[in-house]
Structures are given as structure tokens and as C-alpha cells.
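Partial complex: the chains shown occupy the same locations as in the complete assembly.
By letter and in written order, the chains are A, B and C; residue numbering begins at 1 in each of them.
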């Protein structure tokens, strides 16, 4: 039986004259892309450009919403009322849908960015706010969430399509969550480490934590970070390892969800 | 035969703690509303709120795009490449569509704001950029434009639905264009003046200019400015005058376009 | 012996086309003003304008720094590294000093705005960050702080000039802190209530809390909020009450600090 998995990266995280990450390189490797929508990064010109390129490469596109925090690149916690957060996320989905329309395409998933992702993994209010935004704007959008998180629960509660995500390039703690960026070594930059971790996730549904413990990690998508300098190299290592092991890599909408 | 016309205002032009205009009052009077989308004014919370209220009042909603100029309230000219302008407008349409989806509604028209409206009336490049954004995101959106402007021409050239707009509360120059805000007396704030002008437009398809000349002004929609302190009073005066003269006031999508 | 106190308001909290509060009215009543510096409100044009008007009225000027949160009007908590907060505050002081230079004047105090004020009252890191910004940019600037707060302690630890502030128009809790805005009744809008509270603070160095308890409140300055609709009326009530009781109202730099 062939194992099937999605390989996903966040892209489009430049702003105006500022560029971060090699989006073109990344789009040749991954099968899904989470695109910044102007709140932590991204702007109309960048969004249009990466959506067109994703289309050309057959990469499915998703919304990568954030707090309104350009200066902090979405990595600062902002205390937002949950209804405000909901509309903020809805706004970002809509903006990206405009560029999907340009490409004759659809926004097929949503994966929160940075600190919003951390907060919504741990807190019901934020997770439900994001889920409600998806349900109200387009309930077919797949909610890409960490397994066991409040986001997963919110997605299921709201009757959304939920996909589980693991990370190729992030260290894990013993509780099965990714290690905070504040901890040294939280981001794997060595392609070999990435390859080993992605195989363990894809083939065995588990991950080795920082302390050497093995914890379950059954996911539909494995993600790499497009804003890391080693991002494309890590994505390539992950893809090569997966293909070498006979794993089939598909866009997220082609995965089966329970 | 009954004359039919649309009455439209721009609303949702606050930002966060800042409020401008009496949106609730205005939505009880007009039949269509052009909603700020975050570039000169407006934010996700405000947009959600006014779309819900418009829905409740049976007011059709439109996108009111602008240059990215919150400080200048979209009243400063910014030299933008026309492809950049196009994507900027597309982004704003998409963002508003998200809130229309919340209300089970659609964005049915687009009317540019402030200096962008002036520039796109006079310059082909800007007019075509806005038209292309409409065509790419949703070609059913009605392009609300001044008669004889480059926007009208762009709309027709691109095969869009084009509606013509007149203003109840703006003085006109002899060339049939509204008087620049830099000129004293450019904005009518007296309801009686507004009533007289709206009747002349609706019943006779003409307007009296600042110099006393009469110029043609055949339009589908008459507009008032929601950000003016006298806005609601002017809208009420316009509506009362129109109804008193037996004119039927309808949402923009119910108008017939050639 | 004459009692002397300062009467202070926060002003200049508009942004571009958006206005909040009656700055001109307020500047005729108070003797010191804390001016928004562009992070939660305020812009170069507004800042220049209010500094000129303050100068004309003999009102001393202070910096009213905030988190970078225009949308949230500085009322959302943002998790900022304390060194980043320090430089953010320094930037705002410097910007205001430029307009003080225009008026041949100096920035003589600093009073944090909104949530930053709440956080720095309760947390040493934020309080010290603000204090270090003052010490580095101009150590003669008076740090206007709630009595007993971490800001007061930070100011004393860093050898700064510290003034204590009370509020005319805010309810107090039994711990001597102002009631959170989230609690109904946190803001007094009735001039009589304001007058009673300001007298109790000025004449007796105490305040009655929400529960009817009396707690000490010995301060150099009594503050009103310029962004409240009833702001000027409250300031007038406070001034009239103080003057009626023979209290001398002076600009902050004329107060004696220990």
C-alpha cells in the first residue's frame, strides 16, 4: 500500500521592496503553500505573484493569516477580542480569494502563522474564532492544524474539514508540540535531520523529541518554513527522502480526511 | 412611466476607535452603500458590522477601494504602477467579499474613493487597472463611474456592467465634472440645495454648474458622502425630494443597464 | 498654606482625517498635556498643531507613548521585548521633542498611554524599559506615574524625577488602582462625580473606591482623559472645584518633587 502525504510551506512573506525566502525555489518542491495575506507580511503584488506561480507549478494554495503585526512579523502576541480576531482572519481569507480568482483557482486550506498559530493551538477562544471565519467565508476550506490542538478540536466542533500537520524542520517537545522559537535548536537547518524527521513522521506516524523520547505524530501534511534561509534545501531533502521511500506527495485537497 | 434611480452613499469609513459619519442613519436612507476596505479607512470589524447592517436594511453593497493611504484618508495622490493598482483593488474587493459571504450576500458594485476616483476618471491607465481587477475577481460587479469618464470607457471596453453616478452633494464644473474639494463650496451641505440638485438630475438628466450653466447628467445612481457631517440629512433630503416627485429608489443591482 | 496641584489631560489623539476629543477646549482648562506621538494616535501634523496651541496657552507638554497599535488605539496588549519597548518609547520622545523645538519649548514629562500604562504599572520589565528610555534621551523629563506602581519604583531606581498621578474621571478599586475599562462604570462622565473625586484627592490625599472604601492617593497631578466625549466638561468641573477650594493649579514642572 502506498503512503500518501502532503508537503507544505509558507510563502509570500516579503513586503514591498523586502524579500524573505526563495518562493520560486520552494514552489518547485512543495505541493501546497500557505500564503501571507498582508497582516504579518505579504501585499497585493506579492500575493498575486505567488498565487500565479503556485498555479503554474500545480501547488494548492492556502491562507496564512496572522495578527496585524508587520513590524513583529506576526511573532508578537497581541491580545485581540475573539470576534475581532475572527473578522481579521475572514478579511485575510477574502483578500487571498481575490488572487485565487485571478488564477481560476480556489483557496483550499488555511494555516495560521506564527504566534497566532501558537495561541490558537493552546486556547479555545482563538481556535474557535479562526474556525468560525473559515465556516462563514468558505466552509470547504481545509483547516490545517497541529494534532491534538484546540484548533483541531475547534475545526471538528464546527464541522470543518480538518487536516493534521507535522513539521519537518522544527524540534518537538515531549508533549508533542513543536519547541518554542525562543529555545536554541528549535529550528532544524540541517537537511539530513529534516530528512530523518520527515521519514519518521510519514512512515511511522511518530517523532523523536528533543529529549530523545518518541511521541505519536500522525499527520496529513508535513510543513517546512519558507522564511528560513535553509528552507528550500530542507524542503528538497524532505521530498527526496519521501520519494526515496516510495511515499506519494500530493496537494492537500487530494488527501483523504476522516 | 415611473422614473427609477439608485441612492448610494460611502460608509464604513472609520478605523478602529475612530468613527466618521453616521452609518446606521445612512443605511436607513440609501439603497446602496460603497464600503471602505481598509486602505483609506475601514477595518475588518467595521466592515463586518456595516455589511451586516446593510443586509438588514436591504441595502446593496459595493467595494470602495482606495490608494493605501490611511493617514491621508485616500485624498493624496500616490503614483502607483498600474499593475500594482490593479492588485491593490483586487485585494480590497476580495476582503469585502468575505464579509458579504458572512451575510449570505454579494459585492454587487465598485466605486473608487477619493483621489483614486479622480485619477481614474481622468486617466486611462488607472481606469483600466480598476476595470481589470473587477473583471478578474468577479465580472458581475457593477462599475459605478462618472458619465464620460475614463472609468466609464474602461468598463465598456472590458465588457463590464457600467452604472453612471451623479452627486447630490457636490458642486459641478462646466465640464460636467464635480468641483475639486480644494475649491470652496465644492460640497453642498444644505439639504435644500441637495434636494434641488437631485431632482434636476433624476427628472431632467441635467445639473446646474457653479457658473449657472446647465449640463447633461444622465445617471443610474445619485450619491451622497457618508463622511460629511451633514451626510445623513442630505441623503434624507434627497430621498424625500425623489419620493415626493414619484421617483422609485432601488438598490443598484435592480437598475437596468444598457 | 496653599495647596498646589497639576491638572493634566492626554491630547492630540486624532490621526489624519480622524479627530477625537476637543483639544482646543481642553488646552484652555488644563496646565499640562500628554501628547500622542504616532503609535496609538497622533501624526506629525497633529503633534505640531497641539504643541503650538499648548505653548500659546502656557500648558506644559509631555510625551504619551504607546505600543505600536493604531488600530487598537493602544488598548491591546502587545508582547514586546523590553529592549524593543525601550527604543519604541525613545523614538516617540524624540519625535515630540522636534515639535517642542518648533515652539521653543521642551518635553517636560512622560505619561504612558492605555495598555502600556497598565502593563508598566504592574510589571518591572516594562516600567524599567520606559524609565531607561527617559534617562537616555533626556533625564530631566518627569516620569508621571501612579503611586505605588512599578513605574514609580523604576523612576526612583533610575534616579529620574517622578511625579505621582491620580485620575479625576476614573473609578478606583480597593487596591488603589484605577478600575479596568472592561468594567462598567470605570470612567466617570458626570462632572459632579469628577469634582467630588478631584477635591478628595487634592485636599485629603485620598479617594473613595467602587466599594465605598477610602484609600490614600497622594499625587502631584490629577488627570482627565481627552479622548472621552465628556472630557472637557470633566476637566472644567475639576478646575472649578479646585479653584473654588483655593487650590493653585500649575504646570507639572512647577510642582515640587521629593
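The criterion applied here is as follows: a contact is a pair of C-beta atoms (placed from the backbone, for glycine too) under 8 Å apart; a residue touches a chain by one contact, two chains touch by 3 or more.
Predicted, not measured: the structure shown is a model, and the values here were computed from it.
> Which copy number describes the whole complex, given 3 displayed chains of the same sequence?
My count of identical chains over the entire file-defined complex is 4.
The definition used in the following text is that only the chains that are shown with their structure count from here on.
> Measuring from the mean C-alpha position of chain B to the mean C-alpha position of chain C, what distance in angstrom results?
42
> Take the average of all CA coordinates in chain A, do the same for chain C, and state the distance between these two points in whole angstrom.
About 43 Å separates the centre of chain A from that of chain C.
> Counting only residues that touch at least two other chains, what does the list for chain B look like?
Not one residue of chain B touches more than one other chain, so the list is empty.
> If you look only at chain C, which of its residues touch chain B in the complex?
Residue positions touching the partner: 14-18, 20, 43, 70-73, 75, 227.
> In the complex, go through chain A and note every residue touching chain B.
On the chain A side, the touching residues are 38, 44-45, 47-48, 83-84, 87-88, 90-99, 101-102, 136-138.
> What residues on chain A touch chain C, complex-wise?
The touching residues are 68-69, 71-72, 76-80, 115.
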